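As you look at this complex, bear in mind that one protein chain is not there, while each of the others sits in place.
Chains here go by letter, A, B and C, matching the order in which they are written, and residues are numbered from 1 within each.
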Amino acid sequence: MDYQKILNQVSQEFAGKPRSGKVASYIPELAKVSSQKYGMHLHDVNDNNYCFGDSNERFSIQSISKVFTLALAMKVVGDQLWNRVGVEPSGDPFNSLSQLENDSGIPRNPFINAGALVVADVLVSYFSNPKAALLTFLHEITGNTSIDYDPVVAASEKSEGYRNFAMVNYLKSFGNIENNVEEVLDFYFHQCSLSMSCRELANAFIIFANNGRVIGSEREFLTGRQVKRINALMQTCGFYDEAGEFSFEVGLPGKSGVGGGIVAVHPDRFAVAVWSPPLNPKGNSALGMASLERLTTLTGFSIF
Amino acid sequence: MDYQKILNQVSQEFAGKPRSGKVASYIPELAKVSSQKYGMHLHDVNDNNYCFGDSNERFSIQSISKVFTLALAMKVVGDQLWNRVGVEPSGDPFNSLSQLENDSGIPRNPFINAGALVVADVLVSYFSNPKAALLTFLHEITGNTSIDYDPVVAASEKSEGYRNFAMVNYLKSFGNIENNVEEVLDFYFHQCSLSMSCRELANAFIIFANNGRVIGSEREFLTGRQVKRINALMQTCGFYDEAGEFSFEVGLPGKSGVGGGIVAVHPDRFAVAVWSPPLNPKGNSALGMASLERLTTLTGFSIF
Amino acid sequence: MDYQKILNQVSQEFAGKPRSGKVASYIPELAKVSSQKYGMHLHDVNDNNYCFGDSNERFSIQSISKVFTLALAMKVVGDQLWNRVGVEPSGDPFNSLSQLENDSGIPRNPFINAGALVVADVLVSYFSNPKAALLTFLHEITGNTSIDYDPVVAASEKSEGYRNFAMVNYLKSFGNIENNVEEVLDFYFHQCSLSMSCRELANAFIIFANNGRVIGSEREFLTGRQVKRINALMQTCGFYDEAGEFSFEVGLPGKSGVGGGIVAVHPDRFAVAVWSPPLNPKGNSALGMASLERLTTLTGFSIF
Partner (left out) sequence: MDYQKILNQVSQEFAGKPRSGKVASYIPELAKVSSQKYGMHLHDVNDNNYCFGDSNERFSIQSISKVFTLALAMKVVGDQLWNRVGVEPSGDPFNSLSQLENDSGIPRNPFINAGALVVADVLVSYFSNPKAALLTFLHEITGNTSIDYDPVVAASEKSEGYRNFAMVNYLKSFGNIENNVEEVLDFYFHQCSLSMSCRELANAFIIFANNGRVIGSEREFLTGRQVKRINALMQTCGFYDEAGEFSFEVGLPGKSGVGGGIVAVHPDRFAVAVWSPPLNPKGNSALGMASLERLTTLTGFSIF
């Protein structure tokens, strides 16, 4: 399969077309990113790389970070994690509090905000320096030690994060947060502020396409069973209340972030990241979804 | 892959083990089925058949029929269908009415009861004799003209179907049912009463593994795009509020019914049906799920 | 207190003022009533009558009938009634189904539609001819045997009553309806179609201001305890999700109907009925509420 040719075709199809959607604006750092940014990077399990556009420019990965923290939490605490967070789609927008009320403080899955906050709490409990531990994990799976948090974004998230403050306090009232509220949120706002390029994201996600291993290494970061669960969760819950639409249109497990990034995985084939800031009404990158739909249609590689 | 050997192993692993779960009892016809029934049938895209146990005995397929009516509705009305029913997981139990209230009468997906009733209404509008049309469709894709409704089950469903009567009337109050309430329910109760064996189900579902075609025929019952959507819907919504668990444990698109049947599909490989009446608390066959989990683990064939 | 002088003042204050709100239009019989109709009748416990405007013209009393059926049901089955319906405000619009889902089919109070349907079922179970029994009750408490159902309105309600069909079937699925769905709804649609004037309503409601007795008679239709409960229920639940506003603005127990009627009671003083068809966004007569607010302000007679 000539991936580069296909990426070129995707790029040409959308070049010069007007962008629909709106760039996230709840913090100034996201609002000021150009709506014209557009890039894509595909990394296959033979360690080849294909790309176009702004694929080497870093952006705020936001909720895509939830996949990394989930992976790290599964690695360190194993199946105990599922006592504190579920594995089912929520059917509600990503920041809903009302479901928690009926579910006694157990979030439906690790990709809605409530679930990601519980995962953050798990890491804060486990590591003496969770922010350093997450960076180390990312540096190891990518071989790239320059990946880092954006402190300005993290501070901005905190200053506007009343709903996340509400969520952690609410979870804590159910006994599902072990640590100090401020500590958990400090970690969470930092993970959301991670700054990575499409190339870096595709390289990091290859472990989910390669049975938990970095290409060319025998080191197993995650077991096959763990990778399968993460991919299943991305498939059913990775796109808030647009998971079904993404499953149909793209047909790959994936995860989006309000910074306009989307990463998707084809088990045993490739990981691919795309970036375009304007979001559709459900909060997912409009051009990102369209580009991935073209990719799976042109390659014929969907999992369905 | 020696599927028969693997099926034999699955059969042996569970033989003689006590059955957990409870046989559905809301109608007498389901309650009186033996909890010991157990069979499995795998049909691959090379037209080979593998099986064990009670795989040739017919049972009430119940909600598995929703996949057939969805396929038939997509075939006859195309993408118009999505104006009347969504494609997202509901996050609520299968018979919930409250979501409809917020969603102006548009069911979240075609596999919750509300969605299946809208699909039934579409078929009642399109066909002068929808019950005959559904049988014809099943006879054509299986080559088996003896597949039929069970009139006793259909009558029983009707006599206890207050919640479905509520649902159709409620949908009609939003304008999302075109036909007479009784007509729609008569069709719906009949589709649920379809009596099929594991063999027949696996043979019927092969079109979802084979790009919409019966094995060995050029006739396209469904387009590749339609099959992809149906498989994506089974993956995200086929198991009520246990879709995430099934995605992880089994990792295949599938659909269950309260009669104890489950059918799953591995695109480009096979369709497989299993039957064991006792249901877990979420309403899915307990042993059926366990058997499929073993199958994908032993074959290594999950889509994730 | 010179009630007639005060009624005259209310009438003059609103005469010629433009009417805000919209006449109910879900059935043609309500839609064609003139929005200019306006009348009021006050009946005090000394058997004096005061009125203005269209107070002798009959209109469709709709949900006001729920007070009569509640009174009759309490009279015939006593406190058993509270096993099947609650006494708390619902906090939801009058036709909500979702609350029933959480409350196992026990409606929050007898004045939301679900509750009134359960009360209707109680009467259908108790009386061989419930429609005749309700008329007899009304004829006895008013001494007016010409009060009757409007068959055209009843038939219209039925033809558009999908949501009520949904509700009764849903209640029956929880076991909280004993009779045939059609029979219960036939009774319910008839009670809603009752045609009464402000004078007739004020005369009928005097039993709630006079400890359960008709003026000048020793016959106790209801006990003092029953009257107290009915008044308390009107106070907390008589105006859907505007009960709090009515309690404040008017400060009397009362009940409204979508026909534009409102009846209110001042225990030990009077019953008063007002009619003006245009409804505010919450479904209560806009001018009716304003008129009652003026009445209690000018008389100084609120219960608070």
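Quick notes on this structure:
Here is the rule we use: contacts are C-beta pairs under 8 Å (C-beta built on N, C-alpha and C of every residue); 3 or more make two chains touch, one makes a residue touch a chain.
Keep in mind that what you see is a predicted model, and the values were worked out from it rather than measured.
Considering the entire complex, the omitted chain makes contact with A, C. For the chain left out of this panel, the touching residue among A:M167, A:V184 or A:L295 is A:M167.
Of the candidate positions C:E57, C:E220 or C:E242, contact with the hidden chain is made by C:E242.
What chain A contributes to its contact with the hidden chain is residues 96-98, 101, 162-163, 165-170, 172-173, 181. Where chain C meets the chain that is not shown, the touching residues are 86-92, 99, 108-109, 227-229, 231-233, 235-237, 241-245, 247-248, 251, 253, 267, 302-304.
Just so we're on the same page, only the chains that are shown with their structure count from here on.
Once chain B is excluded from the assembly, the chains that remain, linked only through touching, form the groups A | C. With centres computed from CA atoms alone, B is the chain lying nearest the middle of all the protein shown. Remark: chain B and chain C have CA centroids separated by 48 Å (rounded to whole angstrom). Work out the mean CA point of chain A and of chain B, and you get 32 Å between them. The centroid of the Cα atoms in chain A and the matching centroid in chain C are 56 Å apart.
Shown for chain B are the residues that touch two or more other chains, of which there are none.
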